[in-house]
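Missing here is one protein chain; the remaining ones are kept as they sit in the complex.
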C-alpha cells in the first residue's frame, strides 16, 4: 500500500542524523519534525531567520513577531539564534544546512527539480525554494509517485520550469525511496506491499532496479 | 607661512557639517577631531567596526577590546554602534560616510590619489584606504604641498601606484586649499602670508588661479 | 533637525518627499515586521506608479495590500505574492508587473545595494526561468548567474527599539528583511515601538547602525497574525 503522509514523514526522519541542521519545507516535510528518532537532536532552520525552531506556542505564548517560514506562529528553543534574511540565506546558499526536505511537482533522472510553477496556472513565486536547492548538498524530495491522473512525476526530463538544475539526489514518494545517480533513479526501498512492478510502471524516467529491493517497515 | 599640522586640521574641520558621519585617517586627519566647531556634532567612524568613536580612555577605562582603526585604545560615545568589518566596509563602500579625510603622497589633476606604496620601499599595505577612496563621494586629502626636497605633490599625473582613480575632489596642503574640477586644481584659499606665486611654483599639475584667492584666517 | 536627532513626530513628515514613480524597499516577511503605518501613509498620499521591493505584498486590506486598492504599485520585486485576491486580479490583468526573485537573492540584492556592491554571482536560479537572460559563469566547475544590487528612493522599515541617532534593534523574527532594506534606501525611514535614549542600546547589539537611517518615528502597531498556530 502507498505510504500515508505520516509514513512518508517517518521514513524521511530516518535520514536525520544527530547534530543535523535541517530545513523542512511546507507540507509533508513539515511533518518530519514529529518523527525525529529518539536520541537524535536536530536543529530546525526556518529561512525567515530562525535557527532552532521550537514547538508551536501555547495560546499565551503566541507572538506575532515570532513566526516560521510558513508564516505560522512558533517558538524558539533554548539556544536558538535569530537573524536577518540575508544571514539566513548566507547559511543556506553557503551550504551550511545539513539537510533540506522539500516537496516537488516533478523530479527527473538528472536531479532536476520543478516545484514552483505550472504554466497557465497562477504563479505565486518560488519563495526560498530556489536558494534551498542551490545551496544544500543534501536534499530529499518528497512527493507522490504519480499524479491523481496516474502520470509519473519521476521523469526522464522535467516538463515544468525548473526550481534547480542537477541538485536532487534523493527522492521519497508514497511508493518508493530512490537515489539519483549517473542519470538514473536507483530504487532503494519500496513501500510495504508495493511491488517493484508497480514502481517500474509508474516511473517514467530511467529506473535501476537492484536484485533486492527491501520493503520499508513501520512500527505502527 | 605654511600651515602647521594643527592649522591644517583646523581648516579641514571647517568642512564639517552638523550631522556628518566622518572617517578620519591617520596623522593630520586624526587631529581634525580636536577642532570640531562649536554647535556642530559629527560622528566618527573607525573602519575596524566602530561608529561613534569617543575620547581616548582614562587609565581606568583602557580596554584591549576597544580600539580604533589606528589600533589605539579608545572609548565609544553614548549612542555608538559596534559591528563587524564586513558591515563597516558595507557602510564605507556603500557611500554612507559623509566625509573622509586622509593623507596622501601624491594627488593629480584628474583626482587620482597615491598614498600607500613607494616602489623600492617596504610595502606594508593599503589597509582600508582603497575602500575609503572608492566609497566616499566626499574626500579631503591632506598633505604637504611639496616634499622635503621641494618636489610638488600636486601633479599632472601621479607617478606612484594609485590608491584610487578619479576619486579626490578636495585637497588641503600646508600652502593652499584646492578643489579638483575638469582636470585641474582650482586654487580656493591660500595659507596666511603665502603668495599665489609660491603656490603656482610648487604645483606641478594644472592650476587654475581665480582673480581673488582669499587668505585663510585662524583665531589663534 | 539638529545633529543626529532623526526623530520625526508625524507620519506625514516621515514620508515627506515620496513621489509617484519612485522605488520603495520594504522590510517584513508576510505580515511579520512590516512598516504598517508607513505603508498606510503612502496609501494616504496617493502616490502612484511605485516600484516596490518586498518579499511579499501583504494581504487584502493590510500591509502592502493597501497600496493595491488604488493601484499605487505598478511593479513589484518579490519572492512570493498572491496571498490576496486583489493582487491576483491585478496580476492577471497585467496591471502590476511582478518580478519574481528568489528569497535569498532578493535579500542579498538589497544587502549588495546598500553595501556598494553592484553585482554578485549566485547559484540560485541557474538553469531555471530566473536565470534566463542573465550572465552565466563558472567558478570551480559550478554554474552561477549574475544578480545586481538594488537600491531604493525610499526604504521603509519596522524596528522594535531605536535611539534618536537611528540605531535600531529588531524583535525576534520581525527582523527578516528590515536590516537590508534599511541599508539600501536613499532615504531610510524606520518606525519603531519605542525610542530610547542614546546609550541605552548596547553598541555591539545594534542591528542597524544609525548611519543608514534618516528618519525615526515612534508608532503603535496592529501586528496582524497571518497563521495563528498553537499547540494543544
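When the chains are written out, they are named A, B and C in that same order, and each has its own residue count from 1.
We adopt the following convention: a contact is a pair of C-beta atoms (placed from the backbone, for glycine too) under 8 Å apart; a residue touches a chain by one contact, two chains touch by 3 or more.
Being a predicted model, the structure only gives us computed values, none of them experimental.
Every shown chain touched by the omitted chain in the complete complex is listed here: A, B, C. Here one chain is not drawn; of A:37, A:95 or A:210, the residue touching it is A:95. Touching the missing chain, out of C:123, C:168 or C:190, is residue C:123. What chain B contributes to its contact with the hidden chain is residues 46-50, 55-59, 62-68, 70-74, 76, 82-86, 88-90, 92-93, 112, 117, 122-131, 134-135, 161-166. In the full complex, chain A touches the hidden chain at residues 18-19, 21, 40-41, 43, 45, 50-52, 76, 78-83, 87, 89-97, 134-135. Although one chain is not shown, part of chain C still touches it, namely residues 108, 112, 115-123, 137, 139-140, 142, 144, 148, 169-172, 175, 203-205, 207.
Just so it is clear, only the chains that are shown with their structure count from here on.
Here the chain at the heart of the structure, going by C-alpha means, is C. Among the remaining chains, B is positioned farthest from chain A, on the basis of C-alpha centroids.
With A-C and B-C as the two chain pairs, more C-beta contacts join A-C. Rounded to whole angstrom, the centroid-to-centroid distance between chain A and chain C, based on C-alpha atoms, equals 29 Å. In terms of their C-alpha centroids, the spacing between chain B and chain C amounts to 35 Å. Touching of two or more other chains is recorded for residues 111 of chain C.
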